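One protein chain omitted, others in place.
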């Protein structure tokens, strides 16, 4: 049973995974549909039943996972164990707290189930090295984001001084928010500079944001290029078996043996 | 005749292609102009005639293509064969269904002809290796887009909880839509956070979106760089066997031997 | 005199260039200020005088350029020659056409002087190889832009069918315009999808636009990397003098001579 639930090598294991995948997507879809008032008022009965079916499915899955593993506590307190529990409970809690005054709290609980979608990240797993590239450039990207936040804080304050409350820049936090909206080239337009000087500074922020987007891109590009090892081949040394030799290398960089 | 229609080597073949190109662009322009009410009401007569001319042209082309090929069924059920048929039929169907109640269906049929523009992709063909680079990084880009969708689903739900229906976040799907608008730095501004906490989370989404745009760029850059195999050829030195010579090199950079 | 006007080697030549630079920027600023009604109504007199001063300066420059060169016709019909003439004439034409009914035409003529700013591009000149990199990737970028236009045409038409005139998608050209606004992540928000299906398709367009921005970046990055010759050094061959050897090369790739 451990093999079916935790591995995907056997036929039953693969089937289990596919069913789980569909159940997760269905549960996320259900939470979404429920939040659309026009749909919820019409099909509330069917949505409710579907939710109970999926909740029962997840309950069985959770129990099986606890039983099938040698150290249940390790699973229970793992990242996915907590998500599994948190995303199954809300429906049961809804029976206990049925008073009309607890409706809002209940709604929030229901939304917790959206985190089930995080379980899907299991299927990305180690198959990609994108995360490795991101982790390797974490320090540089942090410095960059730190720089962006400082720039936005100062520019937001400057805009607050220039434009003032009458043009929508009612406070510094709001102006900093606007500076972030502008520097990242999002540009909602709910707040926009009205004075000529404000528009001039906004232009500088925009051109700045347009230019410095090159920095994270450059960092990640280089990192990925590094990891892909553009300059190496896949040949293995006949003596020590090491790979990733420089293109055109005649001797193994590890043991000095001649490469054929 | 096969050579004229399917190949572009002969003079007649090139002429056929140029005429076809102009006809496709003209037909797309006609559909567009018809949709502009002020133009349609004025020049309806001329637009109608022009359309019939182009429809007849495409009909002749379709018939010729079916006749000129050895296996007509292969063409008819090919991608471009279906597009050719679908983009020619609507005008004929418009004669049969002339009742006023079928006006809307007719309009939709007319729009089908816009897909003729897809035939233009024929002329991009194998001449570029952009598609190859994209296909090679398909897996990584899929993982990235999957990650973006998960992030937007969770952040959209969080914003729905914080901002609520009174600030335009009326349902989870709408909030997820907003999260996508924000993360991709599009920023329509039809929905915008109003509460300080909402604006704070929006700031995080924007900076996140500003940062992770680096990932697809890094993937594609590396892939293109790999395929372009910067500045070297695959020739091996006849003496020492070393590869990756500079393009145009006449002597081996490793042993000085003359390259053929 | 030819040396002063056309070259920047001598002291007088440099001074001439600096004065010209300031005059161009001043003239552009004047046109801009004139277009701001509140400033123009107040300082019309001073703006007018300043314009005459600059127009006279440019007139003298134009005459000197024609005199100082051996083949005046070559200069007159060159790109910069035409710009020089077009940006000097308007003020003189303004004396001839003084009727109140020609005010609008006059305004447009005045704006022509903004093109003087193009003369500044002279100073970028051959000093950068950005243009070379762009020209080298012209074919690929054209294919990419062609692809973007096709995608926007089809998606715009689809949105026109789904959203319709009641949600601002009044015609196909307008819908295609919206698709371009969205795909390029500009997102004005003057037109925005209102139906759930429309918002779903908009989400796809946005994620698509967010993803395919990687393509031009990848193309240009690779091109610049190629031109910068990451893998080569600046050593010159002692025999034939050729440069740009592969890092670590022991023999000249051009003449086969041993590199020291």
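Note that the chains are named A, B and C in the order they appear, and that numbering of residues resets to 1 at the start of each chain.
Rule of thumb we're sticking to: a contact is a pair of C-beta atoms (placed from the backbone, for glycine too) under 8 Å apart; a residue touches a chain by one contact, two chains touch by 3 or more.
Just so you know, these numbers come straight off a predicted model, no measurement behind them.
Looking at the complete complex, one finds that the omitted chain is in touch with A, B, C. Among B:90, B:156, B:173 or B:189, only B:189 touches the chain left out of the display. Seen from chain A, the chain kept out of the figure touches residues 139-140, 143-144, 146-147, 150, 153-154, 157, 160-161, 170-173, 176, 182, 185-189, 192, 196, 199-200, 202-203, 206-207, 209-211, 213-215, 217-219, 221-222, 225-226, 229-232, 244-246, 248-258.
Residues of chain B that touch the chain left out of view are 185-189, 217, 221, 254.
Seen across the whole complex, the unshown chain contacts chain C at 28, 31-32, 35-37, 108, 111, 114-115, 117-118, 120-121, 124, 127-128, 130, 133-134, 141, 144-145, 148-149, 173-174, 176-177, 180-181, 183-190, 209, 213, 216-217, 219-221, 223-225, 228, 230, 247-248, 250.
In this section, only the chains that are shown with their structure count from here on.
Overall, the chain located most centrally, as judged by its C-alpha mean against the mean of all protein C-alpha atoms, is B. Our note on geometry: chain A versus chain B, Cα centroid distance of 27 Å, whole angstroms. Chain A and chain C have centres, each the mean of its CA atoms, that are 39 Å apart.
Counting partner chains per residue, chain B shows two or more touched chains at residues 144, 173, 176, 185-189, 209, 213, 217-219, 221, 225, 244, 254.
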